[in-house]
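Submitted below is the structure of interest, expressed as structure tokens.
The excerpt is restricted to a subset of chains, each kept in its original location.
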Amino acid sequence: DRNGAAEVIFGQGKTVDQLRDIMNSLSQHGQDILVSRLTEEKAEPLVKEFPGSVYHETARILTLQHTKPELTKTFICIACAGTSDVPVAEEARITAEFYGNSVKPIYDAGVAGLHRILAETEVLRQARVVIAVAGMEGALPSVVAGLVKAPVIAVPTSVGYGASFGGATALLAMLNSCASGLSVVNIDNGFGAGYLASMINKIA
Amino acid sequence: DRNGAAEVIFGQGKTVDQLRDIMNSLSQHGQDILVSRLTEEKAEPLVKEFPGSVYHETARILTLQHTKPELTKTFICIACAGTSDVPVAEEARITAEFYGNSVKPIYDAGVAGLHRILAETEVLRQARVVIAVAGMEGALPSVVAGLVKAPVIAVPTSVGYGASFGGATALLAMLNSCASGLSVVNIDNGFGAGYLASMINKIA
């Protein structure tokens, strides 16, 4: 077990039966469980069968936690550019909170309206680590990294059309950021960003 | 002739002999001449042979103009992100000035240091049209277009390394900009941006 007493299941492509089996086996060993990329249809029966489990609709995550972890004093800030990016930002948030991190979300902080993100400069600067989520041209992480001295985890999303090429444009833009202290995870990988941010936030 | 009394020659791939012939023939008809993408080596003999011609080193442009055009009252603002983008920005500036436009350059206005570009908000807002030049992640035009109400012409440059893929990343990022009023020209096409900006600035 790489994550203390918690185990993560990648829900996509698994049937309800497969998921039930894995969850049963894990919860018998007293482990906390996070199922990512779980559709509402598959979540419904599982939530009923596992008392105490919670389905986070926007994040498409199911969590089953025996005791709520005490939250960290330092916090992770999650900024995202537009309404369509919120599911990925929420995947990051639920993941980070599952691991006991305090999180402050700043959603709808698009680059085209700079004032919105600038208005949040203080919160951003107090965070121990920032997750910046954006699709289309993917400029938000660059702007954020220019404002703060903490590590910035950039998450490209598949939001967009035409030359966004399923998130490839945002991904490439983030990898080419001129701002220091920024690194990138896979397209739509909110889980990975939340997990890494937790690692960094909990460094003692 | 599509450009009044002026003719443009694409210098790249033409020999000094070919250029001399074209220039001779054009100047006999009294036309003004702009040669773009001209290396210093090829410019040297031509400047000597054509009295009144000027070689703009950084812009790699040679101009030959019989009378200096009166400059426009309204102006074009040219913003660029870093030292390496200056040659492309200068190609745009010399082109625009050749056609009689007033130009205000704001060079070294990278996105990572937002304050630099924000400090120029007033100048940007007074411009009739803005040219924004950037390589790497190509975020500058988005930021600029969020600040102004004028048309923004975005010029991606081939500056960068690794996943900048010769300017393709900057190009794609600009095409995906969430900001309205922005359009894009080819990678490193300072001439095209300067020419289009002149068209727009001179609308009466």
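In order of appearance the chains are A and B, and numbering begins at 1 in each one.
Just so it is clear, a contact is a pair of C-beta atoms (placed from the backbone, for glycine too) under 8 Å apart; a residue touches a chain by one contact, two chains touch by 3 or more.
On a predicted model such as this, the values are computed, not experimentally measured, just so you know.
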>> Taking the 2 displayed chains as a starting point, can you state how many identical chains form the whole complex?
In response: 8
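In this section, only the chains that are shown with their structure count from here on.
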> CA centre of chain A versus CA centre of chain B: separation in Å?
Replying inline: 41
> Across the complex, what residues on chain A touch chain B?
Replying inline: 81-82, 110-114, 118, 136-139, 142-143, 145-147, 160, 162-165, 168-170, 172-180
